[in-house]
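Shown below is the structure under consideration.
Note that one protein chain is taken out, while the other chains of the complex remain in position.
Chain IDs A and B follow the sequence of writing; residue 1 opens each chain.
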Amino acid sequence: MSTHRLRFTLNGTPRELEIAADRLLIDVIRDDCGATGTKLGCGVGICGTCSVLVDGELVSACLVPAVFVDGRSLTTVEGLAQDGELTPLQDAFIRDGGFQCGICTPGQLIAATALLREHPRPDGREIRDWMMGNLCRCTGYYGIERGPGGGAVGGGLGGSAPQVCRELRLSRAALAGRRARSSHAVR
Amino acid sequence: MAGGTATVLLMRQGLLRPAHVVSLRTIDGLSGIARTPQGGLRIGAMATHRAVERSDAARGYSPALVDAFASVATVRIRNQATVGGNLAHADPAQDPPPMLAALNATITVRSPRGERTEAVETLAVDHFTTSLSHDEVITSVLLPPILPGTREVYLKFLPQTADDYATVSVAATLRFADDATVADVRIVLGAVGPTTIRAKRVEDALRGARPTPERIRDAAALVRDEVDPLDDLRGSADYKREMARVWTERALAALTR
Partner (left out) sequence: MKFTHTATVAASRDRVWAKLMDIPAAARCVPGVASVRAAGSDKYLGTLAVQVGPVRLVLDGDLVVTARDEKAGTASVKADAKDSRVGGAIRATMALHLSEKEDETELRIATDLAVMGRIGEFGQAVIKRKADQLMQDFADCLARQVMR
């Protein structure tokens, strides 16, 4: 098996590793870099537990060959808080009950961080469309959905978050889509 | 390997055991998305689904095309999976191929023997099987200019979760003639056969006539004999056959409102 020398940054710190070509990013993050905050869930890219950011883009670490991270910047959950200061998003998760067992939480935080970079003030629909790929067995999602709403406003149950919650009195099945996607373009 | 989503899964499952894997990631010039001078759209084979989703050029060409790409799985998959990889994988349940076929897309393929083109519609010949030779690589997808007066739609029916493949999907384009009859119509269905299914009998029943609700209903019913679905967890073959009819009718209704 051939090996590759990877040079990348992990949460801002330059790293250099020699790894076998067939390694996956999730295993290199956890085993070689010791950053076990990122969890392995389904292993097939569905559950979102292993979500990480590569050059700011949200991906499933279980599907990314580790060699793809060469020359790029990798962000995991350990890289969110700066100098011990939690982000407003992380505060919101704690305050609003966004986690219970915690296994999906790193993935939820990474996904929500990416959401807020793309949509700094996401509405309910944007939150749902983005976050629907991160599964949670414990919370029923209400607390998780509040997170980006609360995090976006920068602290406190501010802005439209309570409003969004009231509108989201739906089961997960309904959230996920007993409706079809459609697009309609008329020239 | 393009984006790697399908290849990594196949290797993890132990179904694919290659002696060598060559990544296409570092080849320049394969990721662009731009309008052509004639008004069409060219998408590099290594462009990600997400790049198409966010591309102003793609949206200006056809919002329905952007929707088909945006319908795929989750943001994470769309950030990694590529347009060319999607076509080469030839999973009949994928979202982009029916819309690309309905828009008359062609691919450019390169090999040691040179370049050739092929219609997206005929690329997949069976489940997970394309007409590509082992030494051919898709380099780009070309969509022709859309004629004025054309409407497009992509409908995806998923009874379960929003990140899933479709039970049935319908991609359709329709252009009216000056006399309000149907000058041209293309209907391509996904997830109801070993490849995407072009509903030619439905199209023939509509061309040259005014698309009244009755005519649409009768034409859509013909799709039941054109699809070839199998039982699986997204529905029984009978259910999918009936849903193909329902969603073909809805697509045509959307195009003729």
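Everything that follows uses one rule, which is that contacts are C-beta pairs under 8 Å (C-beta built on N, C-alpha and C of every residue); 3 or more make two chains touch, one makes a residue touch a chain.
Everything quoted here is computed from the prediction, not taken from an experiment.
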| item | value |
| --- | --- |
| Touching partners, among the displayed chains, of the absent chain | B |
| Identified contact with the non-displayed chain, of B:Glu115, B:Asp204 or B:Asp231 | B:Asp231 |
| From B:Ala2, B:Ala58, B:Val75 or B:Ala90, residue that would touch the chain that is not displayed | B:Ala90 |
| Which of B:Leu10, B:Ala183 or B:Ala221 contacts the chain that the document leaves out | B:Leu10 |
| Interface with the unshown chain - residue positions in subunit B | 10, 13-17, 89-90, 126-130, 194, 230-232 |
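We take it that only the chains that are shown with their structure count from here on.
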| item | value |
| --- | --- |
| Subunit B residues touching subunit A - in the complex, by the definition given at the top | 1, 4-5, 8-9, 11-12, 21, 23, 25, 50, 62-64, 66-68, 70-71, 73-77, 79-80, 146, 148-163, 247, 254 |
| Parts of subunit A lying in touch with subunit B, wherever the complex brings them together | 21-22, 24, 43-46, 48, 51, 57-60, 63-65, 67-68, 111, 114, 129-130, 132-133, 173, 176-178, 180-187 |
